[in-house]
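Below is one structure. I have some questions about it.
The full complex has more chains than appear here; those shown keep their coordinates.
Chains here go by letter, A and B, matching the order in which they are written, and residues are numbered from 1 within each.
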Amino acid sequence: MTTVGFIGLGAMGVPMAWNVADDFDLVVYNRSEAPTEPFADAGVPVAGTPRGVGERADVTVVMVTDGEALRDVLDGTDGLLAGLSAGDYVVNSSTVSPDDTGAAATLVAEAGGRFVDCPVSGTIGPAEDGTLTMLAGGADADVDAVEGVLEAMGDPVVRCGGVGDGTHAKLSVNLLLGNMMQSFAESLALADANGLDVDAMLEAIGSGGVAAPLFDAKGEAIAEGDFEAAFPLDLQFKDLRLALDSASEREVPVPATAATKEAASRARALGHGEEDIAAFVRGIEDVTGDEIRR
Amino acid sequence: MTTVGFIGLGAMGVPMAWNVADDFDLVVYNRSEAPTEPFADAGVPVAGTPRGVGERADVTVVMVTDGEALRDVLDGTDGLLAGLSAGDYVVNSSTVSPDDTGAAATLVAEAGGRFVDCPVSGTIGPAEDGTLTMLAGGADADVDAVEGVLEAMGDPVVRCGGVGDGTHAKLSVNLLLGNMMQSFAESLALADANGLDVDAMLEAIGSGGVAAPLFDAKGEAIAEGDFEAAFPLDLQFKDLRLALDSASEREVPVPATAATKEAASRARALGHGEEDIAAFVRGIEDVTGDEIRR
């Protein structure tokens, strides 16, 4: 039976790893120890280094915060790659830049491993339910080989193309996410300024072609004034920068995205960067002086 | 039993009127005769003038193309108002500007009638199924009085507030609609430039928080290269102008909407104004020289 390694037990990583444990033998590693304890209590082996994961696992999923953390996990004497056997699989689910994905793929290949990039779309709820959208990029045979692991964590598994294409898909999805949040904020702010009740607007938006789960969740948060971060504006801003960089490289003009990024910059300058992306609306409210609340 | 008048048998008006006929006595009028014939064949009385509708109906729904057409229907010796009895209801479902709505409300009140503005959100499919989103603005008692008629045509009936608030809600919904289409186009164009398959992207977008019926329908159209107008870009552009005018009046800064309106202007300048709003993407394709097709 396949042994699966999981590195990075953050808010997303923990439920993803538990879902893996339902179907596979699991071994975990985390930089700090506390998040590993419930796994140890349940009899899941905890490695002392990423290398220790590599030595036991056939497939290792990495879910860390950024490109630097990914490199740290892979590289060095205690790194995952130092423990890798030829033909082992590394699946990167962290959201990093296309350059970081490329660098990771090269390192894994040089170490004799097989690499699949598979960023996920979705937040904690879908991570717990195993309904994350898995954006897989890799050679067909490699995605076939790890598909069972991916299916343990999410549904659907979208085959985006070769290595790196999962990362590109994720950038394009998050570009859309950011734009939708700013546009939603503009729509609600205009309606509010015209005297409309926020609940009426949420009902109007929630019942036609523009209806989206995003608007249900974030509309409720805005009406309640609850901006605790599920997905923080600072991270959305980072993704918008990566998407715009990619668009600049590819000569694809993206004016609505550019306007949205500056709106995100404004919300951050106004102090809302650590709040949820619902706080795009606060970048408008702080300027107009009107709050959109129930 | 209530008799309902219906004025304006266009692509949307015809299925809406048939749905009314299921629940109420109906009388119809249309400027040209052809669209009235199926109704006549089915025994529905056809009036020769809007006035003739007013003389028979207790509640009249108007569904015409713009503010000028609305005024023409209401006013003059053959106008709807000339046939109105005190206490009769006029429901305007045409999308017009806030100023046009206000002017119509005044005319109806002066003629002794009661006015409700109720623009609809949705296209031909929902019009046929009776699942249009009805954005009702009017005094509570007036919306109560016509609610059965509104429910015959759509679901839900959203109570937006007083007279004019349906119009404001519609502008805010269509602002969001336009922005989502341009953002969707930017997302797909960037993914395409990065070598991704359009079907993979549509699957990725269609399975998470950003999933929306709009993206299912328009994504399919873009992948097929089918830009026949369900909702033409020219009308979307008109609505974006109205929304921006309203935002300017109310001092609500809406930068993503402003960027989207210029993108719509670009698509029109490139010759796509009479195509569907899916053609926002053609405003990008024509510039980059790359088509996003299956």
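Of note:
Criterion: contacts are C-beta pairs under 8 Å (C-beta built on N, C-alpha and C of every residue); 3 or more make two chains touch, one makes a residue touch a chain.
Given the structure is predicted, the values throughout are model-derived calculations rather than measurements.
Because every chain is the same sequence, the assembly can be counted simply: 2 are drawn, and the full complex in the file has 4 copies.
Just so we're on the same page, only the chains that are shown with their structure count from here on.
The best fit of Cα atoms from chain A onto chain B calls for a rotation angle of 180°, in steps of 5. By the touch rule above, chain B contacts chain A in their complex via residues 98, 121-123, 126, 133, 135, 156, 158-161, 165, 168-169, 171-173, 175-177, 179-180, 182-184, 186-191, 193-197, 200-201, 203-205, 207-214, 217, 243, 246-247, 250-260, 262-263, 284, 287-288.
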